[in-house]
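Excluded from the complex is one protein chain; the other protein chains are retained at their positions.
Right, chain A next:
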Amino acid sequence: MLRLEELRIDMGGGTLDADLSFAPGRRVAVLGPSGAGKSTLLDVIAGFRTPISGRLAWGDRDLTQVPPQARPVSILFQDSNLFPHLDLARNLGLALRPDGRKPGAEEMPRIEGALARVGLEGLARRKPGTLSGGQQSRAALARVLLMARPVLLLDEPFAALGPGLKREMLTVVREVAETLGALTLMVTHDPNDARAFAQDVVLVTDGLVHPPVPVEPFFSVPSKAFREYLGELG
């Protein structure tokens, strides 16, 4: 269980409050207008930002002061998920060897296995620049597999992809999440992504992170806040 207990987060001008929890292994969509604090929420869970007050916990473990690399969390960003001058083997190797040494005979099969799992067999020696956008996303997901952490955060990583490719990537994410049994939080501003991918939806509006609601009732019986968000869209 990932618990956000009376968290208050500085948004530079306003604050964001969160008091909710997520069950392990769930797939959750984080919806809300831009600037509401969706990415900020992920930054706090990943450890890139410290909340003003409150507590963050994974099971019995208090995470509030734990540095990012020691948290049970892996994250995919909007871009810059891979170092462009390193080949995929080196990029993925960093997940296994944070001291930056070349992946050895022990690690290479694991790296190649992870690449195969996301449909990138035999591309270990390619640099990210020679791959398509979809392949780059797959490579970043292969690294998530190697990190094997029980919480996966996705900060709109497929925003730049077309609708068909995006649906394909959501399937890969789903497979990766199920393989790891990881709790997955995905930020998006597109309700269709939420429908296609998530089991639960969390709405972030007006300085508040609303508690998760299962997808079905979320869309069939929309809350007042969600109706306002849709109204904003047009």
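Some observations on this one:
In this section, a contact is a pair of C-beta atoms (placed from the backbone, for glycine too) under 8 Å apart; a residue touches a chain by one contact, two chains touch by 3 or more; residues count from 1.
Here is the rule we use: contacts and distances are computed from a predicted model.
Looking at the choices "Urease accessory protein UreD", "Aldehyde oxidoreductase", "Thiamine transport system permease protein" or "LemA family protein", the name in the UniProt record of the chain not drawn here is "Thiamine transport system permease protein". Between the chain not shown and the residues A:20, A:57, A:86 or A:196, the one that touches is A:86.
Among A:2, A:18, A:46 or A:123, the one in contact with the hidden chain is A:46.
Touching the omitted chain from chain A are residues 43, 46-48, 67-70, 73-75, 77, 80-81, 83, 85-86, 90, 94-95, 98-101, 147.
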